[in-house]
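Excluded from the complex is one protein chain; the other protein chains are retained at their positions.
After this line comes chain A, so read on.
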Amino acid sequence: MAEPKNKYDRQLRIWGEQGQAALEKASICLLNCGPTGSDTLKNLVLGGIGSITVVDGSKVEESDLGNNFMVDVKSVGQSKAKCVCSFLQELNDAVKAKFVEEFPEDLIDRNPSFFKQFTLVIATQLQERSMLKLDKICREANTMLVIARSYGLTGLVRISLKEHDVIESKPDHFLDNLRLNNPWPELKQFSETIDLNVTDPVVHKHTPYVVILVKMAEEWAKTHSGSLPSTREEKKEFKDLLKAKMQASDEDNYKEAIEASFKVSTPRGISSNLRQIISDSLVEVDSTSLDFWILVAALKEFIENEGDGETPLEGSIPDMTSLTEYYISLQKIYQAKAEADFLAIEQRVRSILKRVGRDPGSISKTTIKNFCRNARKLTVCRYRLIEDEFNSPNLSEFQKYLTDEDYSTAVGFYILLRAVDRFAIVYNRFPGMFDGSWSYREMDEDISRLKTIGVGLLSDLGCNGSYLSEDLINEMCRYGGAELHTVAAFIGGIAAQEVIKLITKQFVPMCGTFIFNGIDQKSQLLTL
């Protein structure tokens, strides 16, 4: 075998061939290619996104040279979309790069069906009116939308789509499910073949902790009328029993058993998060249901029947101190149970498909298997229409943010980012954006105008305008609509990361609006 010279090696280790294939199939549209847009796409082009279409009607100006890496001196006067597109193409020739020399606002107004062709639209530096309109267009066309904006030392990223279902959510720390609180017959039988009082010290210190815990829990249950340790005292007592079984102080397997002893006491059954998913109304499937919900429907049936309240077993076990043969045997026992659970789910999937009038084989074995392995980690993300959020935000959350010291700056920026767009409608420029020279009187005038608009926005929501910090209003006017490169790079990085999660359908995209705080970097996610 030749050395694989794969330029994607470092990312394939994160999202695998499947994730990469999804990226390479995706077609992305970027609206406005200032630094925020250019840097977002840069991150995606490097990763091998399928195709990009850059939409921007402006020409490269001198001022673009001070914040955008995807233009150079020779580009001045030319189409910005064209220049950015060609510099992006340089980064990766596997990507299909196109550009449309048109102002996004016009395109949104004149040709809404344009957006249907894309997997995902990234809208940068768009003002409120166009953004709300685009949001509705994309929602209707079933095109994913990511909003990204840089403004002085603040900015935002917001995802908008109806629903995003994740099977491979790949959480960082997720407790394994070894069923130590509910071992099945095969696992018990295997444990019975092993003697914890074995005299051979090598075997004693290489008896896997899973076996130790299954046996000791059984012993405990015998003397505690069938129940497992549950109170704090009982748990401590159980640990002491484990400690007493140690024959030497260097027995790592017993240390592991003590550390993992809480797994014996964890309550049986499924998490509240999963309970919510299987209780969703979409579980009542029909021929139009997404595969995801067909699978969830099968999972629900499984949990309520042969699963006896549990999800299918993942089948993998973590490494643990053990003799090789014990470990391999355990691995096979877990895999066999997982396979049996998978077969049960598969049967249910096939019959559900048949019931709703679809081809029973239309969901592949691989998909079902993958679903079973991740059944405990399913995640469903739903996003409101931005207009709905603006008109009727979650008021209790909103009030909480306003009065919470950790959130007040973020929510202030959230309001002010809307306020500057209203300002722009009236004055045809952003506050603090002057032609050439400016005076402190003019600046003060903008500050008080912006304040009026911001306070008005707050009172429309029934909130007290005094929550809006004077310092933040000043700051917004100081920014004068500036798009700073590092802020754009930060926002572009976040936007690209979210796009990757949405397209690969791996990991969990953010919920809510991310508000960047470039003053002290205490950025926040607001769920409204």
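Methods note: a contact is a pair of C-beta atoms (placed from the backbone, for glycine too) under 8 Å apart; a residue touches a chain by one contact, two chains touch by 3 or more; residues count from 1.
Here is the rule we go by: contacts and distances are computed from a predicted model.
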Self-check item: Record-based protein name (UniProt) of the chain missing from this complex, from "G-patch domain-containing protein", "Elongin-C", "Vacuolar protein sorting-associated protein 45" or "NEDD8-activating enzyme E1 catalytic subunit"
Solution: "NEDD8-activating enzyme E1 catalytic subunit"
Quiz prompt | Contact with the hidden chain (one of A:Lys7, A:Lys188, A:Lys365 or A:Lys400) | solution = A:Lys7
Quiz prompt | Contact partner of the left-out chain, one of A:Leu323, A:Ala336, A:Val356 or A:Ala424 | solution = A:Leu323
Quiz item: Of the listed residues A:Phe99, A:Tyr414 or A:Phe490, which contacts the missing chain in the full complex?
Solution: A:Phe490
Quiz item: Among A:His206, A:Arg373 or A:Arg422, which one is in touch with the chain left out?
Solution: A:His206
Self-check item: Residue touching the undisplayed chain, where the options are A:Thr53, A:Asn67 or A:Thr143
Solution: A:Asn67
Exercise. For the chain that got dropped from the picture, name the residues of chain A it touches.
Key: 1-14, 35, 39, 42-43, 46-48, 61-63, 65-69, 72-73, 90-92, 152-153, 169-172, 206, 319-324, 327-328, 432, 434-440, 443, 470-472, 474-475, 478-480, 482-487, 489-490, 492-494, 496-498, 500-501, 507-511, 514, 518-525
